[in-house]
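Right, I'll just put the structure down here and ask away after.
The complex appears here without one of its protein chains, the remainder shown in place.
After this line comes chain A, so read on.
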Amino acid sequence: MADFEVVIGLEVHAQLKTESKLFCSCSTRFGSEPNENVCEVCSGMPGALPTLNAKAVEFAAKMGLAMNCNVSLGSIFERKNYFYPDSPNGYQISQLDNAICQNGYIEIPVGESTKRVGITRIQLENDAGKSIHSQAENLSYVDFNRTGVPLIEIVSDPDMRSAEQAVSYLKTLHSILLYLDICDGNMEEGSFRCDANVSLRPRGQEEFGTRVELKNMNSFRNVQRGIEYEIARQEDLILDGEEVVQETRLYNAEKNITASMRGKEEAHDYRYFPDPDLIPIKLTEEQVAGWKSELPELPLEKRARFESEFGLPEYDANLLTQDRAIAEYFEAAVGCFNNPKKLSNFMMGQFMRELNERSIAVADVALAPEHFAELVRIVEEGMISTKIGNDVLPELMEKGGSAEAFVKEKGMVQISDSSELESVVDEVIAENPSEAEAYRGGKHKLQSFFVGQVMRKTRGKANPALVNELLQKKL
């Protein structure tokens, strides 16, 4: 890739977490029976008029504020005209140059440092419906439940230079949306979708190459693989002296290729014009300032504070702040046991492993942060070993309650009584005379063998520091 520079811009569609649709009061609930949440407005009946959802405006503006955009005090809606059965009006209500948020930027993590990515605009628009196609009957079945659900489309500047940077940008965006609690972020159900514009240009050239729009990448991994494939494809074309055609291509995750989406090109003339049914969205400086003051601490700020206030390594701070609920759980635990690094180790290890394995969120964890803190504290105090701490965590996360009471009830408390351990150590030495001989003869590596034997006899409950101490004394 030495000869070419990759240029990537992303368009992200995020479904807003409103109760009702953008221009009518139908429910936005996912998974209803087909066409249950439909009215005259979202089914495009003649003469039906749209009324804008106040919450959607607020959410879009907040996203803009979180991404350092200018929030327009007078933005307008445009009609994007095209015919497709899942868009019953014959147009999508969207925004263009005069969108609600413009000219922002975010910092994204790239390796050890960060990179600034420009945000061209954030536009409010309505979603299309869904169709099921029957080959056998030669028919399509259309469901308008999703038609009219509010979306924001976040358009980036063409600032990314690799698939990794594109994924890092997406993850940053995703985490901001979740922090603001304005989108559920579910990529598989389509509430967070991404299209990528990818082009190559000879290194040093200012002018952009011909770009290809990539669609249908419904996971971070697929975004990475789809873009990588597309870069390689375009590079091959250019090196073979062929032309990259400006087109839309679909990523096929099964085959890991991109394929041309034929037929859409001729319809690419959307003939945008201001929607005469909707007058400009007027906001006041006070409204915007009020929303700005309501913004929560954002992931990057929280990460910096976790490093400075809790003395956590960058790695820990980054991992703990990706999900706002995890970050808040962690902070609540630190409030109960002030040992951030030990809490972080448990949190990043067994705690997150358990969340992943059971595919659950922090909200589903029955263990309160103070009892999680209690568990880490009793490990630190030597009441139980780290291993037992890790072993009991999944059950505690499921059932909740006091960690101390739990390990006492199960008889898992570590043996830190030297007289009790002394007899076990004596036993182990007596049972393994030749190893004891070898140890005394200088094979000090055998220490761990003896520790293992003691642990076996005590079912892991012996205090390891004490065992080592006793062994050295006795051998």
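To be clear about the criterion, a contact is a pair of C-beta atoms (placed from the backbone, for glycine too) under 8 Å apart; a residue touches a chain by one contact, two chains touch by 3 or more; residues count from 1.
Assume contacts and distances are computed from a predicted model.
In the listed set "Aspartyl/glutamyl-tRNA(Asn/Gln) amidotransferase subunit C", "Heme chaperone HemW", "Acyl-CoA dehydrogenase" or "3-isopropylmalate dehydratase large subunit", the entry agreeing with the UniProt name of the missing subunit chain is "Aspartyl/glutamyl-tRNA(Asn/Gln) amidotransferase subunit C". Within the full complex, the residue among A:Lys282, A:Lys387 or A:Lys410 touching the omitted chain is A:Lys282.
Set against the missing chain, the residues A:Phe4, A:Phe144, A:Phe192 or A:Tyr229 yield one that touches it, A:Phe144. Within the complete assembly, A:Pro274 is the residue of A:Pro158, A:Pro274 or A:Gly400 that touches the hidden chain. One chain of the complex is left out; on chain A, the residues touching it are 18-20, 25-29, 33-40, 43, 45, 51-57, 76, 81, 83-85, 98, 131-135, 137-144, 267, 269, 271, 274, 276, 278-282.
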